[in-house]
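My questions will all concern the structure given below.
As you look at this complex, bear in mind that one protein chain is not there, while each of the others sits in place.
Up next, chain A:
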């Protein structure tokens, strides 16, 4: 954990002579710098900025990607607002996000606190916890599909062996959502635990020592020092899991196919977009869904941000929450 104080703003114009004021000479004087940063901006212009505007344009059309584009105005959006399949996908996405994020954050905190103790083989454990995160989700979705398979899966075999009823994991509404959530939890818990651990390790011993000198009881140190100092890291985890959760695609697509399984119970927002644009070849509607996703994610991100920063101001919501869990 190097401390950020290294970043003192000493940046003399390393190019040398005092900059001439003439604007016209900027390009000729600084052409190597502009050239050096240009690849990103060129790629962004072509594959980032232009597609955004273009997708807005497409969303006002009826287009299969090959034939003629027909201007339809806002009717794709009107259709979207009344499309039960779309709202089903939105609901599914949020349910899966909630089912996976809450246990994941709790388990990750628990793991981080335990790893923070003086235990042996810490390096080895960290590798094991991180492994799920770097592994291809296609391969692992296939593995989970077999583990949770309705008739022959490992989980149902275990349940049967224990004389319990087997669960239709891949054919029932909730079974599907739970299975997908389990995959997400499996993949991200270790990752977040390692980030939380780094956050714990970054807290200076001096802070604790000062608190101890002041005679603060241990629970107070935990709630007023450890958790507040950990909050930025928790915020980071919430934001990344929100981005990942709302963009969920690989897990349901590999596990259940393009249609999201029986009753579309595993249809997520991005899977629905893919389904409409690339299996139905409805590019106009696919683009409209893309914009709807953008707006929904934006609103959700702002809500998330507001909630967490408000908690930040008036004290200790998130620490209280974590304490309850322990």
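Criterion: a residue touches a chain if its C-beta (ideal position, glycine included) is under 8 Å from a C-beta of that chain, and two chains touch if they have at least 3 such contacts; residues count from 1.
The working rule: contacts and distances are computed from a predicted model.
When the unshown chain is looked up in UniProt, the name that turns up among "PadR family transcriptional regulator", "Signal peptidase I", "Sugar ABC transporter permease" or "Sodium:proton antiporter" is "Sugar ABC transporter permease". Although one chain is not drawn, the whole complex shows that of A:71, A:98, A:174 or A:294 it is A:294 that touches it. Contact with the chain that does not appear here is found for just one residue of A:178, A:254 or A:267, A:254.
Contact with the undisplayed chain is limited, among A:80, A:233 or A:265, to A:233. Residue-wise, the contact with the chain that is not shown comes from A:135, picked out of A:135, A:263 or A:280. In the full complex, chain A touches the omitted chain through residues 1-2, 4, 6-7, 10-16, 19, 23, 26, 30, 32-34, 36-37, 39-41, 43-44, 46-48, 50-52, 54-55, 58, 65, 107, 110-111, 113-119, 122-123, 125-132, 134-140, 142-144, 146-147, 152, 154, 157, 160-161, 186, 189-191, 193-195, 197-203, 205, 208-209, 212, 217-219, 221-223, 225-226, 232-233, 236-237, 243, 247, 249-250, 253-254, 257, 270, 273-274, 277-278, 283, 286-287, 290-291, 293-294, 297, 323, 326.
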